[in-house]
Every structure is written in structure tokens, then in C-alpha cells.
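Yeah, one chain of the complex is gone here, protein chain that is, but the others are all in their spots.
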Amino acid sequence: MSYAISVNGQVHHVEDDGQTPLLWVLRDTLKLSGTKYGCGAAQCGACTVHVDGKPMRSCTLSLERASSARITTIEAVEGADVRAIQDAWVAHDVPQCGFCQSGQVMSAIALLRTVEKPTDRDIDLAMSGNLCRCATYNRIRAAIHDAASKLGTPT
Amino acid sequence: MIDLPEKKSRFRMTRRRLILGGSLIGGALVVGYIATNPMQVAGAILQGGGDDPRPSAFGPFIRITDDGWITVVNKQQELGQGIHAGLAAIVAEELDADWDRVRVVDSRSNFRAYGPQMTGASNGIASNWDLMRNAGAAARAMFVAAAALRWGVPSGSIDIRNGIVSHLDSRRTATFPELLADASRQPPPDSPMLKQPADYRLIGTDKVRRKDSLSKSTGAQVYTQDIQRPDMLVAMVAHSPRFGGTLARFDASDARKVKGVVDVFATETGVAVVAETTFAAWKGRDALRIEWDDSEAETRSTHELVRYYHDIAAGRSDVEPAEFDSKGDDSEVPFDDDVADFAFDFPYLAHAPMETLDCVAQVNGWDVSITSGAHLATVDQVYAAFAARTIPGKVDIEVVPAGGSFGRRGVLSSDYLVECVRIAKRTDGRPVKLMWSREDEIASGYFRPMSHHRVWVQLGRDGFPTRWRIHSVCQSLLPVGPNSLATEGITHSPYFSTASTVDGKIFTPTFPVVVGLWRSVGHSYTALVMEHIIDQLARRAGLDPAAYRRVFYEKVEDKRRLAVLDELCLKAGWGTPLETGWARGLAIHEAFGTIVGQVAEVRLVDGRPLVRRVVAVVDCGIAIAHDQIAAQMEGSIGFGLSAALYGAITLKDGIVQETNFDRYLVLRMNEMPVVETHIIASTSRPTGMGEPGVAPIAPAVANAILALTGQPTSRLPFLDGNARSNTDVSAQFNG
């Protein structure tokens, strides 16, 4: 079946099984490889994308369901908060192997869009669905606090 | 009839002598040449028939271009440990380059150009220290010579700082690009002058940072999983659910009906499904019907293996022990009644890097081209060649950063890479990306081996050991040679120093479960064996665990361990009171030449250890990148704590029960303790940092639990069964 799917502001016509996980449509069909496969079971968060602005795991979202929403991936997510987060990620040298970081960044952006000044508890609640085997968690936490305070400071 | 043979034999003798003499001389020449030029010989064998990288006037590791960029070639595998930045910093230091104009590229596999490419044993910095210093210093000398020639001044009066070549007296300066053409024509010096640690301007400063943080924060970094090639196919393989199981029969009729499936065939490791997309391969694999032959397979369950190990240690099996450490002989002397005896059991552990195993390969006749996060590129090249029936020189591996490995990609059989090449041999030259699911990866073996340890310690009147007996049971970590990695961290322990006899034996059973190298290898459990025993002995002796350790370290005059211990006690506030319900645990362990001490602050809630803070002290020789050392310490503690709390691969009738992160639990954001890292100043050669931080965390936590409850730990993980689930830690920290 053919589905019209809106990804990063562009409508693509995808000919595929409606039960195909969005993750594989993004990676294999649309060649957007920033969104990663880590577990395929909504356990690790490496495949997090924004669906109508909300963070969702693309490994457990069908093409059929995704076709009725606006999808944003790490490649095209933008805004002052995105820049603040990515700057903080670099300033803290957060990544090690880096494989989970697309998902971490997407979750962190969604967090700051929900809670302007997250507490440690807010960060725990929002980010515990994103695994990092290199255990860069402390730096992720520091970078989120850093980005939040930079965004809160009028320039 | 009688004469003839004599004649013949005389003639034969002469010929034999000739051949013998000739081959002796020839052999001696060959052996002599190999002995004096082993790298060239290995290079010729391994890279023969292959291409070399574009030549650079500054050697294989440095390229300088007229835009002012200095490109350092990283021959190691970047799997998160930050080796690219460390190696580049060494080059930039000796070259006095501007760090902001230094970039790093990963090398392809090429023994002839780069020497052995094997990342492991935390040796990335240690084994390339001289190589990179010499490369940087030689390039620097070439720029100095070029400037001296151009300006007509003695080379001794020329200085380089931050990429600017200057002559102070005449106030002349030049940049690298301005001198590039001249410098390239200078002969590289044989043994260039190397800097003294006191003169370092970059190494050991906060300037040394990762070069890949931006690309890894924007999704731009390309891993093997992300590779797309024109006409590329994706393959998945159905593997035997049991170790040692082989394919009996399979039915591909339904799999072939899946849209996008191109081919289905049996391969050495199972049934391969080749498709146009990943999900098509996935569905195709799900549609296979397979029967496995388990006649040679391992069919025991974990509890049976544990019992088997206990029997082996008790001498109730035909597994013969080998000595790994010994002092004196007390085999006939019985232990006293008050002997302290201990038993430990450790489980199998999977690596579970965030990127599962994957590889892209294309086979065109003799030529094999591979893209992979290859850990041991040199070994991988050889195995890929055999799999494709070609020569290693015809195998070109494009090494890309790996999404973690922790040892899984560094196996001495190159399993997943060979699997990919075998499939690519059957796709008529189309490139193939092999994808493993998370479930494939977790059940695939090359586990940190399970092990059992029985320890008896006889204590003297002063409370210090007079006799040690350690009997360990563990599968061999290497395919050949003695099983020495299994007891690394116990062998030659400083804690043996007060004893007059030591009896260390290793039993090495063999059965089909595949084991391998897991971040910190044998140290991942030997640290707990030794450090947890020491705390229990200190309690028996009525001594403070830190003071108790100091006695051993002083006895063997281990200044490095003493310095780590002192700094650790100071920074962790050892001996100062904590809030009620909290306790500190201390552990110090040496691995890969690096000494790490950790103090963990632990509380028990419903029997679950909660770790809120870990103070770590490390002596890793010259500290090149302080921030990356801290990052490795944080990561190692998270990785080690993950395993200590939850890590266990369990078998039921030979089948791995853990499938994904819901059953093979790993530490999450809310469970990560605060980590403070302190580095001991040193001018010794740098040692490794990727693994040593993993080892001490489990005993540090066990020692804290011992302090809290008086209960020793005799097995890992701390949590099992239904308790094996991530928990809400942060809510408990202040409660």
C-alpha cells in the first residue's frame, strides 16, 4: 500500500506494508540514518523521533499510524532550544560511542519543551527511557541543566 | 645388485647434503630476515596485493595540507573511548600544532602502512605512545629544518608554538602551510628529539577534548548500521538457539513469499535471509521454519553448570587444574580450623553495545571490501580473506566508529564479519549489510565467562595471611595458550606478600558456550574476589580496611598503590561519618598497568543497594586527556555497576533466557551515581583507561554492604529474579 508521510516538513509517498515500523521507513526508505535501531522493542530510546511535537519511539510506531502525523527527526529538528542542547552536548563532551545520542538529544529537546527548568527528578523521569551503555548519564544531566539555564538567560 | 645401492646411496647422500645444507643456509637467512624485519615480513604477507594509502611526506600517520589543517590518522578503533583525541593530542604535542586545526580520520586496514591494528587490553594509548610521539616530533624537526634553511639560521634557534614556526632573534615567523613545500622535502630524522613531560603544553591540559562530539550530537556521525550503498541488500541470519547446535533442515518457502526477500540459503552459522530492506529481511527470517541438530549442543541450564563448576573445584571431575601462582608447597599440610574460606560465583555477561553487530561487505572476484566498526582490523582482514577464499591484501576494511563494543567486536574469530562476507560471496557482487537484532546480539555468546572461585586463607596471629589457596574454575578466554586471562588480577596479587605459601590453581572446563573478552576481562570478577576477601579479612583482624591494605602495599613497596590509597581516603572522606543508613566501601585494583581506587557510598532499600556517589582515584601514568579520563571513569563505573546490580545471562536447557533490555537489564539515567574522578600526577608512560575503572566498583559496593550489614557477597549480580528491574533511585537518595 502507498502512504503519504510527512517527515521533516516534506511529504513522501512510501510504498510499503502499513505495519512496517516507522524506524525502518526512515532509515531504509528515506535514508535518514540519524535515528538508530538499538532494541526494536521500545526499551532503549535510540529511535526517538518527534510525532506532532511529542517524543515517540519509532520502532513501535507503524507506518500506517505515522502517516497521519507530522514527523521530525534528529536531522531536521530545529530551534533555539535545539541549538542550546547540542551546544551543551559539545561543551560537556557528552558522547562516547555516540550511538544513543540522537535519541538522547531528541528526548532532551522534548523535555525542555515541556518543562523549562527541569529538576534532577524531571530529568530522571523524562530520560530514563533512553539507554546509554557508555553511561554518559551524568554528562547528559549536566548538559540539560546547562542548556536550560542558557535558554532562561535573556541575551 | 649389491653395488648399485651403494652407489645410489652415495649419490643420494650428496644430494641430500646439498638440499640439507642449502635449506639450512636458506632457512637461516629467512629466519634471520624475519627476525630482524618482522613488521616488513608481516606487512608483505598481510598486505601483499593490496593498495597503500596516499603517501605523505610526514609518514603514515600525519597529513598536513596547505589549508593549515593537520590530519592525524587513527589506526585504532574508536568505540567511544576517545582514542582518536588521545592519539591526535600526542602528535599535536610533539609537533606543537594548533589543537584547533588538528582533525582525525580513521585509517583503513593496512598492516604494511600502520602496523598491527588491534584495539584491546586498553592499549590504544600505551602501545602507540612512542609511535605517535616520534611521528609528531619527526614532522616538527622537518619544519624546523626547513625554516632554518630558508632563514639561514641555526635550527636550534627555531621554535614552534601553536602551529607557528618562529625565529625569535630575527622576529621572523611562518605558518605550517608557508613552509609545507620545503618541509616535505626534508629527510625525516631517525630518532627525533622528544619532549620531556615538564615541557608539555597540550597533554594534560583541559584543551584536549573529543573531536567528534558535534557529529555525535546531531545524528551526523555514520556508523556501520547507517551505511547505504547503491544496490545494497540487507541480510539477517537465523542462528541456532543453542551453542553448538547445527542446522538440520529448513523450509524457506514462506520466507521467500515475503515481499522484498531476494534469497534464502543455509550458511555456516544458520539460515541467511537476504532482502531489499531490513524489515523485509526481518519478516523473512520470522517466516522460516528450521529444525536444529542439537546432538553436539550444550543443553544444560545455568544451575546445572554452577553445580558442575562446584564439582570441578572440589576435584569431583576429570578437569585437571593448572598452576597460575605458587609460592612454597603446602599441599600436604591441612588448614587450621579457623581458616577463612570463601566461595564466589559469577554469571555469564553479554556486552550489549548500543549498536548491535553489523557489517557491510562486497565481494567482487578476489576483491573484498568491508565497512565495519572493526575492533581487530588486522585479524578481521585475515579471517575475511579466508571466508572469501582470497588473500588478506585483497581485503580492504573501511573502519568506522563503532556504537560501542566493550569487547564484542574484538573476537578472535571475527564471527559477524565472516558471516557477512560469506553471504556477500553469494549475492553476485551486490553489497550486503548484515544486521543483527538485539536478541541476536544478547544470545550470541562471546560472553564474559561464568566462574567459580574457592579460596582458603590462613591468618597469622597479627591478622595477616600466612597461606593462600585459590582454586578457580573458568572457561578459557583465548582460543589457544594457557588460560591466564581468567586469573589476571589474582596472579601475583600484593595481598600474597605476607604469606609464605600460595597455591593458585585454575580449572579450565571446555563446553560449547562461547566466551570471550568483556570490558576489563578477568578483572571484571577477580577484583571482587580479592578486594572483597581483603575487607572481610580486615574485619576479622579488627582493622580499618584502608589501613589493612596499606600494610600489604608497604610490604611490596608499591608506591603507586599507596599514593592511590592515600588520595582516595582523602578525597572520599574515608573515616568521616555519613548519614544513618549509608556506608562507604573501598576497593583498589590494578588492570592493564593502571591502578584505580574507588569508594562507593551505598544504602540498602528493601535489600537493594543504591549507590549515590563514587569517588575514584586513578594512576594511569601521564594523563593525556583529563576530561576523557574522567569520562572513561564515569562510563566504566556505570558499566560495572550495571553488571554488578543486574548483569546475568542465564541458560535454560542451553537456551539463553535474556532477549532484550527488558530482561538483560542495564543501568538507566535515574540509577547513575555521581562520580568524582581524581588523577594522580605522573611522569611515567601512559597506561590504559578504557577498562580498569570497571573492575573496582562491584567490590566497592560489596564492601559497603558488608559495612552496613556484616553480610558478605558471594555471588553477582546483587539483584536477581523479580528484583532484577530498574528502580526509582533518586526518590530514595534523600529519604
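Per-chain numbering from 1; labels A and B assigned in written order.
As a convention for this text, contacts are C-beta pairs under 8 Å (C-beta built on N, C-alpha and C of every residue); 3 or more make two chains touch, one makes a residue touch a chain.
Note that in this section contacts and distances are computed from a predicted model.
Enquirer: The chain that is not shown, which UniProt protein name from "Isoquinoline 1-oxidoreductase subunit", "Branched-chain amino acid transport system permease protein", "SAM-dependent methyltransferase" or "Energy-coupling factor transporter transmembrane protein EcfT" does it carry?
Expert: "Isoquinoline 1-oxidoreductase subunit"
Enquirer: Which of B:67, B:190, B:318 or B:579 touches the chain that is not shown?
Expert: Answer from the full complex: B:190 touches the omitted chain.
Enquirer: For the full complex, which residue in B:60, B:431 or B:609 touches the chain that was left out?
Expert: B:60
Enquirer: Touching the left-out chain: which of B:72, B:118 or B:672?
Expert: Only one of B:72, B:118 or B:672 touches the chain omitted from view, namely B:118.
Enquirer: When the complex is taken as a whole, what residues of subunit A touch the one chain not shown?
Expert: 19-21, 40-43, 45, 54-57, 59-62, 65, 110-111, 114-115, 118, 122, 125-126, 128-129, 131
Enquirer: Considering the entire assembly, which residues of subunit B contact the chain that has been omitted?
Expert: Residues of subunit B in touch with the missing chain: 38-40, 42, 46, 59-61, 115-116, 118, 127, 130-131, 134-135, 138, 187-192, 247-253, 264-268, 279, 282, 289-291, 378-379, 382-383, 385-387, 389, 412-413, 479-480, 661-662, 665, 668, 670, 722, 724-728.
In this text, only the chains that are shown with their structure count from here on.
Enquirer: How big is the gap, in whole Å, between where the Cα atoms of subunit A centre and where those of subunit B centre?
Expert: Centre separation, subunit A to subunit B: 30 Å.
Enquirer: Could you pull out which subunit A residues touch subunit B in their complex?
Expert: Its residues touching subunit B are 17, 20-21, 24, 27-29, 31, 33-41, 43-44, 46, 73-75, 85-86, 89-90, 93-102, 105, 120-121, 123-125, 127-141.
Enquirer: Residue numbers of subunit B touching subunit A in their complex, please.
Expert: 79-82, 209-210, 212-223, 225-226, 228, 234, 259, 277-279, 352-356, 401-406, 435, 437-438, 627-628, 631, 634-639, 642, 660-662, 666-670, 672, 674-675, 726, 728, 730-731
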